[in-house]
Structure formats: structure tokens, C-alpha cells
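One structure is given below, encoded as C-alpha cells.
One chain of protein is taken out of this complex; the other chains stay put.
After this line comes chain A, so read on.
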């Protein structure tokens, strides 16, 4: 991956250790910027179909032009081994067309997926990348690719987080309680996937995602998603609810600008993946987080997806250093996904208050089973 291509996806500053590692990529041969000579591959994404105009492309920069002909918001992904996200484009509204430009340096088997309604595994199809992987890939290169790949994914999440939160905020300010309630867990999905990145800034997370009973310095208000959640579900909209909505939006935009320059290391990725599962275990399985809306399972799913995104970015390194770990991770992530699917209702999930003790126990077991191998990732990638 060349530096210019990274700049194209708005990773403007990767400094420090990551940049030093990234420099190693310059020793690799250029990964064929001219390879996409055939032009963009058209993808027609409907509610029940996903037509990809070509099933293969040469290694290098590949562009998919995704047109949503369906009635639901959709997403388009290109996955590598272990559902490593090579690239994705989120939040494609009905009638819209958006491009995914993805850098695929290695030939091999990949998978395309449309996700109408943004749910589940999506409508998948195999996709072959041709051409020999002739570049020399050393460990540092792989680690640098992992961090830049993850950063790219985080950026894409924030690109969806901003407009979704704006819609939510607009509904609150319009006094449209029902719409706001419906948008609350959806907007949070993008937030919960990348929360460790936000937590790395320290001051942002408490403002966006703090709880009412958190300790605050004198004069610091209870703000963010959960303040509005309480207004919507418990207290009714308050005189200052619109101001709270504006504050949330400002904080989200602050996150967006700061994330653009965040510096991530492989260990941070791995620990972020683990922390997201810790969040599930301590906040979601207990129903503690979304205590007014009880939409905890939306967050649960998003945390797991965020964890999977981080782990997937590291996957080539994991596979190189401990070939036994990747398949275990695949299986455990799949088990959690399958379990959550049992609780799906339409485009969302059953409310926490509708879960039995047995349901919660099964979730705890699945998260424990996943958390243990995920906790090994940091050690493996730094071994």
C-alpha cells in the first residue's frame, strides 16, 4: 500500500511507531495503481440481492461502485480471511451510489457482501483477486498494514456515525420522540464499534457516553447519548434537551476530527478488541448501559463487530505467528453472532428486559469463550 493511497482514505497523520513501521512498505513494489484499468466494478444492491458485475479483479486498487436500488440503507464490504475487512462503505441510502476504493495487494480468495438493513452477514459472494503477491512482506509491513487498515475502518465508522447521530439529534430537536427512539440504538451502533478509540482520548467518552451516576467534577453536566436516552424513555423531553442534542453532535464532530490524526499501535488494536468484549461482559450482559431504553443488545452486537474489526485487521500477523489462533477466533466470533441472531427482531434485537436469566447466561458463556482467545491476540502479535 502506498502512502498516497492512505492519504486518499484520509489517514492524514500516522506518526510515531506506526509511521516508522509504515515506512517499511515503501520497500515493497508499487501495488499496481493501474490495475483497476477495467474501471469501477458496478454493484447493484437491492433488499434481497447483491449483483457484483465482476467476480474477479487484478491485485491492486479495486473500485466498486455500489448503487442501492433497494428500500433499506445498505452497506458493502470486501472481506479477506477471517472476515478481515479489506474495505467497506457504510450508510448507503436508497437510491444513492457510493464508491468503495480498496487496496488489495495480495491475490487470493475474498468475499463481497451487501448488508441491506445493515444486519447480519449480508448477501455474500466469492471474489477472486488475481496476480501474484510478489511484494516482500515483512512483519513490520504487516503490522503497519494492520494499523492503517484498522484506522481506515474506524474512519468509515465515523463517517456513518456523524450523519446517523445528526438524524437522531434532529429528531430530538424536532420533538419527534418516536423517531428519536428508533434512531437511538442505530446511531450508537457506529459509536459502540469504535469506542476504544474514543476512550483513548479520555475526555470524549464521558461526555458522549457517560452515565447519570458517574462521578463528575462540580459544574460538569450529565450529557451525551444516555442523557437523551433518559429524556426520551423516562423523563420526557426537557427544556434543555435540544441543547443536549447539539452538545452531543459537537462532541461527535470533535471525535471525528481528533480520530483523523490518532496514532494506533498493534497492541492498542488488540487491547481495544479485548476491551470491547469487556464492555459487553460488564455493561451489556448486565443491562447496565442502556438502562432506560433496554437496547443493550444493539450495543452488544456493535461491540462484538468492533472487536472483530480490530482482530481482523491483525489477522495476517496472527496467522503468521500462531496459525492455531485464527480459526478459534473465527469460530468463537461466529458462535456469538449466531447466538445474537436468535434474539433478532426485525432490524433490531429483543429488549434487555425481555431476556431470561438463561438467555443472559448463554450470552455470558459465549462472551467468556470469545474473550479468552481475543485476550491472547496482543501477546501473539508482539511475540
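Going forward, a residue touches a chain if its C-beta (ideal position, glycine included) is under 8 Å from a C-beta of that chain, and two chains touch if they have at least 3 such contacts; residues count from 1.
To be clear about the criterion, contacts and distances are computed from a predicted model.
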Missing chain, UniProt name, options "Nitrate ABC transporter substrate-binding protein", "YeeE/YedE family protein", "Deferrochelatase" or "Cadmium-translocating P-type ATPase": which is it?
"Deferrochelatase"
Sort through A:177, A:328 or A:351 and give me the one touching the missing partner chain.
A:328
Could you pull out which residues of chain A are in touch with the chain that's been left out?
267, 270, 328, 332, 365, 368-373, 375-376, 378-383
